[in-house]
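For this depiction, one protein chain was excluded, whereas all remaining protein chains were kept in their positions.
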Amino acid sequence: MRRIQATYWLTFAWIALFMRISAAQTPPPLPGAIQLAASTMTLSQSITVSVQQINELSISGDVNLVVTTSTPGSGLLPAVDGASATYSLTTNDQGKKIVGSLDASFSPGISLFLLLEGPLGSTSSQQLLSASPIDLVTAIGYSAESDLTLTYTANATVDAAPNGAGEFRTVTLTLMDN
Amino acid sequence: MNHLRYSTLLLILFVAFRQDALAQEFRFNAGGGPITLAVQSAIAGSEPTDATDSSTQLYWDANFGVPTKITVSTVSINQSFRLYVRLNVPSQGLGGQGIVQPEIELIHNMADTDLFTDIPSTLPGRQGFGTLIYRAAATVAEGNSNEHLDDVHIVTYTFLAQ
Partner (left out) sequence: MKLFKSVALLAVLFMGMVQVASAQSDNHVVSVEIQAINEIAIAGDVSLTISAATAGSAPTPATAGTTYAITTNDSGGTTRITASTSVAPASLGDGPGNDLALSVSAAAPTGGTSSGSVTLGTVAQNVVTAMAAVSESEVALSYTLTATAATGQLASTDITVTYTIIN
């Protein structure tokens, strides 16, 4: 009888030992995790996706226009370049436009016009550039387009004297709200 | 009579031990708190650049007695943008056994979708950890949060017998 009791008690002790080891292996949950009932095997996490207004414009290439000829009696022939420079833009907003300006005017007799190829759905027009920003492309919506053309036309009257290597100006394009 | 008493007690303890011996584990090993993915830049001419996060790690012990898997689902009312997740399980020697599923797109009210499957039921392969890699994406045509507000997801991972 005592032997039987001893056997049972040894068995109880052995079982209790393993139960305690198993219970010790479960650590507390990490802070910030959404707490769920201990009996379920699920975890949840809150993820927020935020998309900011993105407006990016980039110009590639400089341009050199040379006025070299004229039709006698009819003034100087304009110099045109539509291949040396391109621009790319990305906007995830609507109602945008591109304006253009010069950092300084050219000498009297020289005028510079710019025609931008607009992204799909927009409206563009050739404009005379000056130090004051002027609309070049309007009604721009969601766009991600690259290698759009810039076509420059340099006009000169006979009053524009020969200027050696030329006059250099910085043309700035800005993507902005309408 | 004593045999009956002790046997009953032994039986109860045996069953309790058996239950404890089959305990599974499924928890965040790192992170697990709220995450914000901000799509905020682009190369001019290209679609916006994706935002990613890999700060959350899962740990599991698939002590189910049968092969196990992890699934994923989400709730995100008025979802406007795209969110993806995949589980990266690095080589862990004999641990971390299972099959990694391709990246999953998280869509509001989607059905539970397999993320990691065929976790064995025996040691050491049944225990492992992996990193949750989230990727948020938006095209220009999908607009921005000024127009639609942010998407807020409650992503749920379920650990269950396969």
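Letters A and B mark the chains in the order given here, with residues in each chain numbered from 1 onward.
Please note the rule applied: contacts are C-beta pairs under 8 Å (C-beta built on N, C-alpha and C of every residue); 3 or more make two chains touch, one makes a residue touch a chain.
Keep in mind that what you see is a predicted model, and the values were worked out from it rather than measured.
Undergrad: Using the touch rule from the top, list residues of subunit A that touch the missing partner.
TA: Subunit A touches the missing chain through residues 52-53, 55-76, 79, 85, 87, 93, 106, 110, 112, 152, 154, 156-177.
Just so we're on the same page, only the chains that are shown with their structure count from here on.
Undergrad: Averaging over Cα atoms per chain, report the distance between subunit A and subunit B in Å.
TA: Each chain reduced to its C-alpha mean, subunit A and subunit B end up 33 Å apart.
Undergrad: Note which residues of subunit B are touching subunit A in the complex, please.
TA: Answer in residue numbers: 2-3, 6, 9-10, 13-14, 16-17, 20-21, 23-48, 51, 56, 58, 74, 80-83, 106, 132, 134, 136, 138-146, 148, 150-160.
Undergrad: Taking the complex as given, what residues does subunit A use to touch subunit B?
TA: 1, 4-5, 8, 11-12, 15-16, 18-19, 22-23, 25-27, 29-34, 41-54, 56-58, 87-94, 142-147
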